[in-house]
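Reviewing the structure listed below.
Of the protein chains in this complex, one is absent; all others appear in place.
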Amino acid sequence: MLTDVEVRSKKTEVAITIAILMASIPLFLAFSLLVLSSFSKEMMTNLSLESFRFTIENWINVLQGKLAFTGGIRQNILKYTFNTALVALGVAGVVTLISALSGYALSRMNFRGRKFLLMFLLMLHAFPGVALIVGVYLLYRLSLPSSPSLVTTFSFMYVIVARAALEVPMATWLMKGFFDSIPWEIEWSAIVDGASRIRVWRKILLPLIKPGIAAILLFGFLAGWQDLIYVRTFLVEPTLATYIEANLEAEYSHMPLIAAAGTLYLLPTIIFFLTSQKLLLETHSGGIKG
Amino acid sequence: MKKYSNLFQLSFFLTPALVIIIVFYLLPLVLTVYMSFTPIRNWNTERYLSQFIGSYNYYRIYHMVKYDPIFRQVMINTIIFVLITLIVNVFGGLLISLATYFINEKSSSTLRLVWLLPRMSPIAVYSLVWYYFFHGSEIGTLNSLLLKLGIIDKPIVLGQGVIPWGPWSIIVFINGLVGVSFGMIVFSSALSHIPRELVIAARVDGATNWSISRKILIPMIRWHILYVFTWQLLSLITSYAHTFLLIEWGLVNRDYGTTLSLYVFLTAFGRGEQDQGLAAAAATILAIIGTVLGFLTLKILKFERMIAKPRGDI
Partner (left out) sequence: MVTVRLENVTKRFGKVVAVDNANLEIKDKEFMALLGPSGSGKSTLLYLIAGIYKPTQGRIYFDDMDVTELPPKERNIGLVFQNWALYPHMKVFDNIAFPLELKKESKEEIKKKVTEVAKMLKIDHLLERYPYQLSGGQQQRVAIARALVKEPGVLLLDEPLSNLDALLRMNVRAELKRLQKELGITAIYVTHDQAEALAMADKIAVIREGEILQVGTPDDVYAKPWCKFVGGFLGNPPMNFVESTVIRESGELLIGESRIPAPPKYAELLKKFDVSKVLLGFRPHDAEVIELKPNMPDPPMLVGEVFAAEPLGRETIVTVVLDDETYVKVFASKEQKFDVRDKVGIVLDLEKALLFDKKTELVLERAFEKKEFS
């Protein structure tokens, strides 16, 4: 595709690139120092190369759950990672399922209140989260099961659905956009052949919007994975986020250990960064077009 | 018969979403408003939830606005934070998307991806990264940089020592980076939909990057600029997650780093004395502000016009 005049000064282009690179330096520096420090005996954040002495001890300690200042108590970091992943996968699943259903209805079905619902969803998306969380927590308290053995399960389910609820409005709009892009004729021909809407949705449209579904899954997963507020408020089990929150105050000598935990927590983000750039940009251009 | 089956199908598709909305938006909202009329504290629901104290919590807020220096500082923080971050977000996003528009596709998408990092990282890691960056000792990247350059001779404790601009600049910086990526994505996607011929035609006529941006690109994405502006305004008023840990970890001064929504959160869930009645009252006020602003935004942006009717009569 023709993008720009080829005969033009490369100088400005280089200058612009350098300018953006310069502006990105703090961002780049801050993240890479964290990753580097996790492999070093001392923190690298002071920018001096002397503090870098390579070691994988931090990683071993983190994975074994050894935090010096908690003495003999081991923190089962694998369990925390599992908890984090459970929440993230749960959120991804719930968000995708619900929005695949509602996105279809809003894209393809004409009913009274459709426009209102679409507008209302946008309003919800922008609704102050903090105004909700107080009420959501009260609801949690009121519906907590009395038997202690069920509390853990309940809190997982609750945090997943509550967190997913925050993403449902946006995800519905995104899904609607994906459905909008499928030609109507495909659907009509199936309906003329006698299929119900539910069947058309299941057998014809869902396979066609697979890339969109993948995008929403990723979107939901990252939302659940990165969450701090909801897991610390509702979940009785620790996650990577609450682990880092609680253990930051370790003394200087243990900082690289936290850096390793942070890097571990950052890992999926980095992996998705390297593998699914297109998908990421797609979800984040969010709902609005043109 | 047909009507009945249509209704059945519609409810098949919409019920889950409606249930979620009712349970996790509408019901909590009612509960929050209800709580704001009770003296509930420390989540002691048995004791307080059935007591009704009228508008006392709202009166307390009114009183705090007038006389409580800490709360007044929270208000000032909120205003400063929202205004400056908003400007940083909109202009930063615009600047990056325009700049990357003029460089080759490959480097521009890589660069844009780097700027997505703040939005995509786990909040705890993102906070951690900046915790080290702004740390008030030699291990803080900023401090050691300034020390090396000889600009300062001993570390400065930016978030606690330099009042009020130290904490302010940290929270603006950290939230600004998150917001910049939003503007950047929206603008870049809007720019990519402008036919390239327009730009090439302007180039043939002798336009520079600057005049192309000013005369063609920016006017053509006016709607998107307004969209990002209003949307970011709304989300800045209500965002607190990215500041929360920095204050808890002591990087940023509590009094000068707390904004209204964080105040609500800390009042309801923070360490020490919790006062959910007060928090609920403040949350209700925030919800009203959010609803009004959101409604205005939708009207201004004429979102309704973008909603097309489904085709056919099936």
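Order of writing sets the labels: A and B. Residues in every chain begin at 1.
Rule of thumb we're sticking to: contacts are C-beta pairs under 8 Å (C-beta built on N, C-alpha and C of every residue); 3 or more make two chains touch, one makes a residue touch a chain.
Only a predicted model underlies this, so the values are computations on that prediction, with no experimental measurement involved.
Q: Quick check: which displayed chains does the absent chain contact?
A: A, B
Q: Based on the whole complex, identify which of B:200, B:226, B:285 or B:298 touches the chain you can't see.
A: B:200
Q: Which residue, B:44, B:192 or B:211, contacts the hidden chain when the whole complex is considered?
A: From the options B:44, B:192 or B:211, the contact with the absent chain belongs to B:211.
Q: Spell out, residue by residue, where the missing chain touches chain B.
A: Those residues of chain B that touch the unshown chain are 195, 197-198, 200-207, 211, 215-216, 219-220, 222.
Q: Could you pull out which residues of chain A are in touch with the chain that's been left out?
A: Touch with the absent chain occurs at residues 2, 5-9.
Here is the rule we use: only the chains that are shown with their structure count from here on.
Q: Could you work out how far the Cα centre of chain A sits from that of chain B, in whole Å?
A: The mean C-alpha positions of chain A and chain B differ by 16 Å.
Q: Spell out the residues on chain B that touch chain A in their complex, using ranges where they run on.
A: Residues in contact with chain A: 5, 9-10, 12-14, 16-17, 20-21, 23-25, 27-32, 35, 43, 45, 96, 99-100, 102-105, 107, 109, 111-125, 128-133, 135, 138-141, 144-145, 148, 177, 181, 185-186, 188-190, 193, 196, 199-200, 203-204, 209, 224, 227, 231, 234-235, 237-238, 240-241, 244-245, 248-249, 261-262, 264-265, 268-269, 276, 279-280, 283-284, 286-287, 289-291, 293-295, 297-298, 303-304, 306-314.
Q: List the residues on chain A that touch chain B in their complex, please.
A: 1-5, 8, 12-13, 16-17, 19-21, 23-24, 26-31, 33-34, 37, 43, 45-48, 97-99, 101-102, 104-105, 107-111, 115, 118-119, 122-124, 126-139, 141-142, 161-162, 164-166, 168, 172, 180, 184, 188, 191, 196-198, 201, 222, 225-229, 233, 240-241, 244-245, 248-249, 252, 255, 258-259, 262, 265-266, 269, 272-273, 277, 280-281, 284-286, 288-290
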